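Pasting in a structure now, in structure tokens, and then I'll have a few things to ask.
Apart from one protein chain that is not included, each protein chain of the complex appears where it belongs.
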Amino acid sequence: MTILLNRENRVVVQGITGRQGSFHTKLMLEYGTKVLAGVTPGKGGIYVEGLPVYDTVAEAKDLHNVDTSIIFVPAIAAYDAVMESINEGIKLIVVITEGIPPNDTMKFVCSAKEKGSIIIGPNCPGIISPGEAKVGIMPGFVYKKGPIGIVSRSGTLTYEIAWELTKAGIGQSTVIGIGGDPIVGLTFTDALRLFEKDDETEAIVLIGEIGGDAEERVAQIIGKEIKKKIVAYVAGRTAPEGKRMGHAGAIISAGSGTAMSKIKAFKDVGVEVAERPMDIPELVKKVMKK
Amino acid sequence: MTILLNRENRVVVQGITGRQGSFHTKLMLEYGTKVLAGVTPGKGGIYVEGLPVYDTVAEAKDLHNVDTSIIFVPAIAAYDAVMESINEGIKLIVVITEGIPPNDTMKFVCSAKEKGSIIIGPNCPGIISPGEAKVGIMPGFVYKKGPIGIVSRSGTLTYEIAWELTKAGIGQSTVIGIGGDPIVGLTFTDALRLFEKDDETEAIVLIGEIGGDAEERVAQIIGKEIKKKIVAYVAGRTAPEGKRMGHAGAIISAGSGTAMSKIKAFKDVGVEVAERPMDIPELVKKVMKK
Amino acid sequence: MKLFEYEAKEIMKSHGLPIPQGFIAKSVDEAVSIAEKIGLPVMLKAQVLVGGRGKAGGIKSASTLDEVASISKYLFSLKIKDENVESILIEKKLNIMKELFIAITIDRSERLPVMLASSMGGMDIEEIAKMHPELIVKLHIDPRIGILPFQARKVAQKIGLKERQIITFSDIAVKLYKIYEELDAELVESNPLAITNTGDLIIADARLNIIDDALFRHKEFQELALKRMPESTELERLAKSKGVRLVDLGGEIGVIGNGAGLTMATIDMLTYYGEKAACFLDIGGGASAEEFAKALTPLIEYPRVKAILINILGGITRCDEVARGIKKVYEELKFTKPLTVRLSGTNEEEGQRILKEIGINAFTSLDDAVKNVIKQVRGI
Partner (left out) sequence: MKLFEYEAKEIMKSHGLPIPQGFIAKSVDEAVSIAEKIGLPVMLKAQVLVGGRGKAGGIKSASTLDEVASISKYLFSLKIKDENVESILIEKKLNIMKELFIAITIDRSERLPVMLASSMGGMDIEEIAKMHPELIVKLHIDPRIGILPFQARKVAQKIGLKERQIITFSDIAVKLYKIYEELDAELVESNPLAITNTGDLIIADARLNIIDDALFRHKEFQELALKRMPESTELERLAKSKGVRLVDLGGEIGVIGNGAGLTMATIDMLTYYGEKAACFLDIGGGASAEEFAKALTPLIEYPRVKAILINILGGITRCDEVARGIKKVYEELKFTKPLTVRLSGTNEEEGQRILKEIGINAFTSLDDAVKNVIKQVRGI
């Protein structure tokens, strides 16, 4: 088993005619993902990468029974696109778009909760279940099937760590980038609960970063609800206060959201925290032996 | 049994310090209704008719465990007052206020549906279960306890008809004025479903008027879901098109919402329709014999 | 409250909606100079609030300035359903390929705002709704969230739009909804919403009605609304001048009741016995003697009203208050019109006693009262 995504997911790409949308549609198809259709309002009728493009998600749902959506539309149109997927009953919605105003994100996160859709992102690399499918923009070659679940606020840093694991012979069940925005749909807590229930996942790597308190909050359920072993890494130990470190969410304000606070929270509940990304494979081996 | 209201309902009056609010609080108390508290923002701490006045419904709920609210606040504050009751978990909300913009009503009706509150009104006389309690502005003396349920879009016309029944020796289980606005909470359909399940109610008098299609819609379930006998009256047979007859909802537009259309809909499903209000007692006796 | 087409279009324009270039003319000279400015051919559209303007000849096109002059002269002389034409909207004539219909209004049954759209614009939409309901697409809207563009795109598809017109249509729908919501409109409509020869969508005609009950939070319309109250008949104007709202029903028996339903039922009773009411006048609940006196005055003054029927079921309204009001008018105006009073309910006896002082025997039964006033008016 994997979590949220396997080879059965039927995917529609919202914003398929854009540069990013079409490029990653190609890569997702190459990876073996069941991408069945695309949506770009006003462009219905054309084809991209051999896939039919529609004006609405409703058509993609009616004609291809899609259950998963990946969103590449610009920030200005993202609220509408996500609400469209939620309202058409899409169950898994991956929002790649960066720069969505938090007020929009909070609204669609509320609506998704009510309608039972899961949102990954925004401003995220997506989700991959190696060997099964990828719905995202991550390079497929860094992953390999295996027993480690990864959940991360970062993009490339996750590729780096996944690749370190892969090179060390340790594969992954599912890898999720939850996104670098202050407000995201799926949280660390949600992801850990899913991994906990997943038979295939034996241990979890959690990659946090400065800003907010998502790491501190998830630490509260580790060792209680979450019995599986966890190795954590937190980026931004040397970030200064009040400066946005790339991600909209990666900012230390008024002394809260520091890497030290997060590392302490993890250590307090017995999580192994890596000093460097390359230390993670060893720590994973260590916790898996226990 | 009665529907929605009996002597156990614990009532708070929103807008109790106003002229209407205090006057009807007195009358409701005299009728025997368990009115326990009032709310007027900014006036917390005073007493009206011996009842404590609070700034918020939350206090009335905490201290008196109220489950029913009657609202007398001006139209401009009505949306807030209704939303307050809905959010504090008040189960029955009677909105007397006239002149609430329909956009406000539609919003609180949506929210009430989600949170499981029942709204009677707006722009209505309220609800009375004779001999038990009244939460409204109707004169108590025209009613008497008995087997007839009454539901009406009108105020005084309902008193008139109830009094005709009372004078003819026919009492009432519960009498509800659903309100004269285009958009109301509890509908004819809702009321009939409740009366259908009520053991004490043997027959139902339904008082409609021109405008909208509430009568036509309720006719669709009569004889199917609703097995109890019904006598109907429809006011406004001679009303001209395009003129608002007092109630905001009583207007024939583009040929729809006429009394004839409603009377036909009732007759088509076997409902006895009275020509004059004073004919109702005879018709009620007639249907109860069947 | 209804707005004129040009007022609706001004508001829509300020919300970024596509509107034909145009200006309002109050005289023939103005019409000609506007036409000169915006260029021929032009459309001349009589500005009235009643419907059926097209059929009544209130919309014409003109290709020369002479035509503009003669047509505008003609339009200013026109009376459309009793309404004078006081201004004409002069617009650049569009090159229309197809006409759509779009409206946002309230669906009373569903208790939600609804967007209606059709590919059969430019026609009487109520006619289409009756004959071909399948040609009207409905979209119900969560009033707390509003229309989302994707919902409007689905509607656009259903009325046969394609490609960029889907997006333009949804943009228009979202903006019209914004107007609907911000102004508490009862109806925002464009019929036709035209597709021009360049494939653009443009609001060729526009309607915008504001909900009277919401005017308290729209100061910008309050003054206008006072001026624009429906006052189509002499009796209604007379009543309004005295601060009384009534609906003229054309008959000879003036009817005052407390409560809308009861007053309607009273009027229906007159009809039942073959007579016609002069008016619908709901005095409302808890009226004072003064309010009652005020309400009576226009009926006493207006000659068509031959007799007056007052029907009061005293609940919150007290019968003695009503009686005092009647007595007050009676003594002040010394009117001689036949008056029938039905008084029943709270303080009934005291009310009856007061009326006796001025020689009126009030009824307690509505049926008896109705029969009596009919006798009076028939002079029996």
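Think of it as A, B and C in the order they're written, each chain with its own count starting at 1.
Definition applied: a contact is a pair of C-beta atoms (placed from the backbone, for glycine too) under 8 Å apart; a residue touches a chain by one contact, two chains touch by 3 or more.
Here the structure is a predicted model, which is why all the values come from computation and not from measurement.
Every visible chain touched by the undisplayed chain in the complete complex is listed here: A, B, C.
When you scan A:7, A:217, A:267 or A:286 for touch with the missing chain, the hit is A:217. Of the options A:111, A:129 or A:201, the residue whose C-beta touches the omitted chain is A:111.
For the options A:102, A:147 or A:171, the residue in contact with the chain missing from this view is A:102. With the whole complex as reference, residues 75-76, 99-103, 105-107, 109-111, 137-139, 141-142, 152-160, 163, 180, 182-184, 207, 209-214, 217, 233, 235-240, 243-250, 254-255, 259, 275-278 of subunit A touch the missing chain.
Contact between subunit C and the absent chain runs through residues 144-145. The missing chain lies against subunit B, touching residues 41-45, 55-58, 77, 79-81, 83-84, 87, 111.
The rule is short, and it goes like this: only the chains that are shown with their structure count from here on.
With steps allowed only between chains in touch, the distance from subunit A over to subunit B comes to 2. Between the Cα centres of subunit A and subunit B there is a gap of 52 Å.
Centres computed as Cα averages put subunit B at a distance of 27 Å from subunit C.
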